[in-house]
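Just one protein chain is left out here, and the rest sit where they should.
Letters are used for the chains, namely A, B, C, D and E, taken in the order the chains are written, and counting of residues starts over at 1 for each.
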Amino acid sequence: MNMKIDSVEAADVQKIAGTMRSGGYRLVVMTCTPADEGYYITYSFEKETDLRHYRIAVAEGTTIPSIGSSYGGAFVYENEIHDLYGFTFEGMSLDFGGTFIKTSVPYPFKKKEQPAPTVTVVKEAKE
Amino acid sequence: MDIMFIVGAVLFLILAPILGGLLTGCDRVLTARFQSRVGPPLLQPFYDVAKLWHKEKAFSNPVEIIFTTAYLVLIAFSGAMLATGGNLLFVFFSLALAHTFLILAAYSANAPYAHIGAERELLSVMILEPILILFAAGCFLVTGSFDTYHMLIQDVPGIIYLPGVFIVFIAVLTLKLRKSPFDISTSHHAHQELVKGVTSSLSGRSLAKVEIAHWYEMMIFLSMILLFFAGYPVLSAVAIILVFLLEIVIDNIFPRVTWKMTVKSLWIVTLVFGVGNIVVLGILGGIV
Amino acid sequence: MTGRQTIIPFGPQHPVLPEPIHLDLVVEDERVVSAIPSIGYVHRGLESLVDRREYQDFVFLAERICGICSFTHSSTFCQGIEGLMGIQIPQRAAYLRTMWGEYSRLHSHLLWLGLFADSLGFESLFYQAWKIRESILDEMEATTGGRVIQGVCKVGGVRRDVANSFLSGMDDRLDEIEDNMKDLTNVFLNDYTLKKRLVGKGVLSKDDAYYLGAAGPTARGSGLDMDIRSTGYLAYGDVGFKPVVEKGGDGYARCAVRCRELFQSVEIIRRVITDMPEGDVFTPVKGNPDGEYFSRSEQPRGEVIHYLKGNGTKNLAQFRVRTPTLTNIPPLVSILAGCELADVPQIVLTIDPCIGCMER
Amino acid sequence: MYPPELIAILILLLVPVSAAVLLAVFKPDLVRNVLAGITSVIIIGASVFLAWKALIAPVSLTLEHTEWIGMLLFIAEIGVALVILGLSIKYRKILPLLLSVIQLILILILEFFGIAGPHAMTTFTVTGLSAVMVLIIGIIGTLICVYALGYMKDYHDHQIGVPVRKRYFFALMFLFLSAMFGLVLFNNLMWILCAWEVTTLCSFLLIGYSRTPEAMKNAFRAVWMNLIGGICFTLAIFFLLRINTPVNLLSVTDLLAFPNVSALTIPLAFIAVAGLTKAAQMPFSTWLTGAMVAPTPVSALLHSSTMVKAGVYLLVLFAPLFSQTWVGIFLALIGAFTFLATSALAISQSNAKKVLAYSTIANLGLITACAGIGTAEAIMAAILLIIFHAVAKALLFLCVGAVEHKIGSRDIEDMDGLLVRLPLLATMMVIGISGMYLAPFGMLISKWAALEAFLTAPLGYVFIAILAFGSAFTIFFWTKWLGKLFMRMNRPPAEKIALHISEKLSVIVMGVLVIGCCLGFPAIITGVIIPYLNGIHPYFYLGNKGFFYFDTLVMLGLMAFILLFLVIGAFLGSREGRTIAPYLGGRAVDSEGRFLGSLGVYKEAKTSNYYLEEYFGEKVLLKPSWVISGVLIIVMLVLGFMGVMIWI
Amino acid sequence: MSSASKSPWLLHYNASSCNGCDIEILAALTPVYDVERFGIINTGNPAHADIFVVTGGVNEQNKAVLKNIYDQIPEPKVVVAVGICASSGGVFRECYNISGGVDTIIPVDVYVPGCSVRPEALIEGIVKALGVLEEKRAAMEAKK
Partner (left out) sequence: MKMFKTILKQFFHTPATTTFPNTPLENFEGTRGHLVFDPSKCTSCMMCMKRCPSQAITVQRAEKIWTLDRFRCVMCGNCVDVCKFDALLMEREYAKSATPTERGVETYEITYVKPERPKKETAE
């Protein structure tokens, strides 16, 4: 299983998604993880057994272009990342406006500011 | 109207719910056995109703109390009328009125599930209407009167003249007894989209009334089978039991269908067998 | 005409959905005009616990992501940790995991078939499916100690071995189960009324399935040859796995895929039992995970991905689960529009939604 | 000294006309109200008196100097044709123009070249049937006019762009009444034709009252369809005149007594078509559904007591003749088919007036079917239907009109919880709707009578099948409306606006009438219908048995008693208990009746009825129905020309 | 035993559980356990229910739902918290979105442990709940 991750520019995701789509790849998953600085969002695509990961580094609170126009199903990931990490996606095919996963604390996985009461320490943030 | 009739009516009013409840109990036990289960005690329907009777008074719209009462009273009334050999057409009208009250009770809650239940119940009343009229017409063609009494004193059992109507009758009985595949308006098990449909907003005593009314209704429709086999008590009893068993089996071997399929299939049956029967009878010039 | 629309809040509490999910159904004479889901009723925030549980203990949490594919979750999680740490688990453990994985597919599919029958108002079929399922659960309990939460996986292998004598007795029991399942699937696939209600309902085209992200039987029902088991993880490479594919794209096809997978699973279990290697079921684990890993496996409902990120401590830095149900939501939204109200439950069920893992 | 009956007749014929003239002259509302009030009292008094007299013994009166009355009416008829002609030219409508020219020519031919020799004939006949009609027109018609006094005030407050022409409006309303009285009282077919044409004109002008393009379009549709009827009527007279017999066939009484019915099939067929147009049967139904653009009193008048009733009156009048011919059977088929089709169409409508319109047509269809069959039972059913339909339908129209002004919509979907919002109107509406289809109220008894009638008719099984399905549709659309009224309110109630006294009065009286008719139906049957049936034709003798027996009455009584008991229970019963929120899948509603839906949007928990448009929509059903009914009409005419008789 | 305890109708709601307990509740309905033996019916409709069976640790969104459903059940009613999650929040107790047990929202009458709960344990728990139901009914009657 391919664990190699290509870093790309945040502005390019729509283009990449477009090429992937026309190349017959399907969207496997979008994963958000806290990085040393800001966050990474990893887009994974697959065609048959060719699995590819593209990663963008984004600072907190940035607005990210949605890939909803290429992959109609991306809205579930985008809304989820919005609700859990507090990123805004522009142009989602179905925008739940923060009600996709309603949480008792806003953006529980977001670093600093308001860590969820029970999420004690997010290690990278300390560095 | 002699005294026998009044006795008949009173007997019906008392016996029908008892028999109806017992039959429902049998139904549940048999169904369980068909499903490889033990099932509830035979008297379970009575426990249920007794429990409901003692629940808190709660409603979503107070008018439903009066509507459900009306439903029960009118159903019982229709049954009594049938038991006294009364006018068949009249029995049907009064049944329709009773159902209107049930439907109104469901409407009055103004809740989506009850509402859709009401619409579907209305559809089933609509589905039922033609065959009931045809049935009454058939009786008229056979006896020259709408009175069930005349049907009962026929020499030749009605089924000879009205086989098609009988077939349709069995088909719509599935709808009436709220059995799969036609339990469109109150999914009896509530695991379907309707959440008990018509009765979804009724609780406690109101629900108990609907349940008792359902027993009455079951008895009314089962005893209508008598009209087809008048003069042959043993045959009638066998027929009723067989039909009842058949309905339980049907309940267990069919999934529920949508209302569209219900209307289509039942009306096709009505048109082919019911209307066909009446047309043939009409062309032959009736019996009288 | 907006004047004639009925708006039905479908769920979160709804008897046809054992799990809470909400749909705003707008219907007109029972034709669904729009159906927009809202979720988040089962979101617990389990992924946030990684920093408070040791990675070895987190297995117990991972398997409580969901009570239905609990086994697959624990094994996928272990597989992820093992991947991060480069651990090779003993062959026997891999075989046992395969066996349990297939048993849990059997129980999950039978469960689904039952619920599906129930959503179609077919009570007795529901009961029959669940009756058969009980014998699967018995096998599970006898071998793992738990009916639905097995608690048998651990990092480095499995916690319990199964005696060979028990395994050899399994074959006969599988025969009986298979017989019963034949009766069951015969009804699902050939009953006239069921076909009437399923064929052509909720059609998902192959392209839509692919690009909207359908997974598992939902994708395979639309003619897509997608199954992570073909990558041959655990023992799947050894048993010569071939995905079950149906072309119809409708409810019937999705049902057929699951019916056929039942027998496929039984076959796999038989192969695994006969080929079961001897040896340990557990390798000791030393050290802590570090790095990133996407662990993938095929659940009854499709491909699940556990993303793990370690930082060299006992606790993982990040854990994310992407579940089949989540990616099956967009296809569901697309097939619900225009259907009939009476078909909503069965269409919702054809993707076999499992909210538990979808929301963690 | 004239006999009192004659005075009553003259009052009925002349007072409304004179009132019309006066109303056209005086402008102030007060004068109009007083004038209309007084006129109404006089009309009601006279019609009750006349009906009472006629029920004791049929009245038949002969006047002298009928020639100049005939001349006067002829001039009126020419006038009618010319007005229509003129308006058609003004609005550039070809079809009405053409038809009115034809009609004008036909009338002129009839008058100057016809052989309408002034045989002596009875001038007025008041049988049981006409008595019923007189009562309907006299009481319901005038009540509607009274209602209009209040309604029109509101109407102009709501419809801002419409020019206020109340004088014109009320003049036409009363003129309409006169014409109707004429239609049911005259014995001369030529005169009846004249009254017939006047009703066409009045309805045309009233439908076009608001002068909006839509109103004009529908008004012209009404006029051309009714002109076809008029032409057919005239043709019927032509063919009657061509029959070589010493009997004056233009006299209704003589015509009915004419023994050689086989000679009459052609005129009968034409009369049938005339009746069908006026009674808005398929394929002529669209004029009536289009007529609801008119102010509600007009719709009420057209639907319940006048216009359409004129059509069925004519058919029922000649029912004894129809009963012996295949023309009658096909007429009945058209009626039955119309009943089926329009009942189905009514399901797909949510506009209350349109539902009422279709239900009217459906009921008229049933009446037409009964008239076509024409046996004793059938006529009894027809008359019962006429009575019950008139009262219940008038009540419903008045209610809808008043409700519309209160809630600003005539859509049934907006009438949820009306019983809470507008208790009086909603109660009346419930009475009206129940009267339309529920046991033990009137329509049901009539349906029952119709059923018996059909069962003994030729091709009876066809009618039974149609009735069976048609009444299934009826149940569907009425019940869902009824349900709406009883709904619990999710929204805050609308503000209260007082109901105009005239509207209130008419509505309440009408409600009482509905209940009265339902309770009094045995009296109606024994007192009115059976004597009428026994009188018109010896072979019709029905005896005293009738179709109902004593125990049926007891049962009906019991049922009514149960209902009464329940109503009292509803008022007195305890309402204690906990109100629980409606079940919304675990969602709760806020004070506005909304719940939190997906995407974080609040939505109203709204319920709507089913309209099954894909099966019963106008788009689906209208065209095929026109084709079928058109074919049936052609067959009927052909049968008429072939003169096929029923052998009994 | 009065009628109340002979005909307990259940309403099941999954308030953020992992499914494990829910499928066991369903399993209790099926032939092998067949709780209809005790007159139990799974109604799915609050207006008809006597026993409210809740699984899961109740997350943010479910609080309102749970309260709403509880209010819609007519008296006498009993709440049974099924599973460890429903009893205390279980393994998810520390999750940010879990309030920790059904009793944090509505009063609970019987707790049934198990993760997942065994159908037998569930049956035993329901039988215990019937006792409570009986008491409540008697209290209600007495108040009248």
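Here, a contact is a pair of C-beta atoms (placed from the backbone, for glycine too) under 8 Å apart; a residue touches a chain by one contact, two chains touch by 3 or more.
Since this is a predicted model, take the numbers as computed values, not measurements.
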{"item": "Sole residue of C:E141, C:E178 or C:D280 that reaches the chain not shown, by the stated touch rule", "value": "C:E141"}
{"item": "Absent chain, residues of chain C that touch it", "value": "53-54, 57-58, 60-61, 64, 122, 124-125, 128, 131, 134, 138, 141-142, 144-146, 149, 151, 159-160, 183-184, 186-187, 190-193"}
{"item": "Touch residues of chain E, complete complex, unshown partner", "value": "31-34, 37, 84, 87-91, 93-94, 103, 108-115, 117-118, 120-121, 123-125, 127-128, 132"}
{"item": "Residues in chain B touching the chain absent from view", "value": "32-38, 249, 252-254"}
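The rule is short, and it goes like this: only the chains that are shown with their structure count from here on.
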{"item": "Shortest contact path, chain A to chain B, counted in steps", "value": "2"}
{"item": "Farthest chain (mean CA position) relative to chain E", "value": "D"}
{"item": "Core chain by centroid distance, with centroids computed from Cα atoms only", "value": "B"}
{"item": "Farthest chain relative to chain B (centres taken as mean CA coordinates)", "value": "A"}
{"item": "Highest C-beta pair count, chain pair", "value": "B-D"}
{"item": "Whole-Å separation of chain centres (CA-atom averages), chain B against chain D", "value": "36"}
{"item": "Intercentroid distance (Cα basis), chain E paired with chain C, Å", "value": "26"}
{"item": "Where chain E touches two or more other chains, by residue", "value": "13, 30-31, 42-47, 59-61, 65, 69, 74, 94-97"}
{"item": "Shared interface positions of chain A, touching two or more other chains", "value": "94, 96, 99, 102-103, 108, 116, 118-119"}
{"item": "Interface residues, chain B side, partner chain D - complex", "value": "1, 56-63, 65-66, 69-70, 73-74, 77, 81, 86-87, 89-90, 93-94, 96-97, 100, 103-104, 106-116, 118-119, 122-123, 125-131, 133-134, 136-137, 140-141, 146, 195, 200-201, 203, 267, 271, 275, 278-279, 281-283"}
{"item": "Interface residues, chain C side, partner chain B - complex", "value": "6-10, 14-16, 30, 117-128, 131, 191, 193-194, 196-197, 340-345"}
{"item": "In the complex, chain E residues that touch chain A", "value": "59-61, 94-97, 99"}
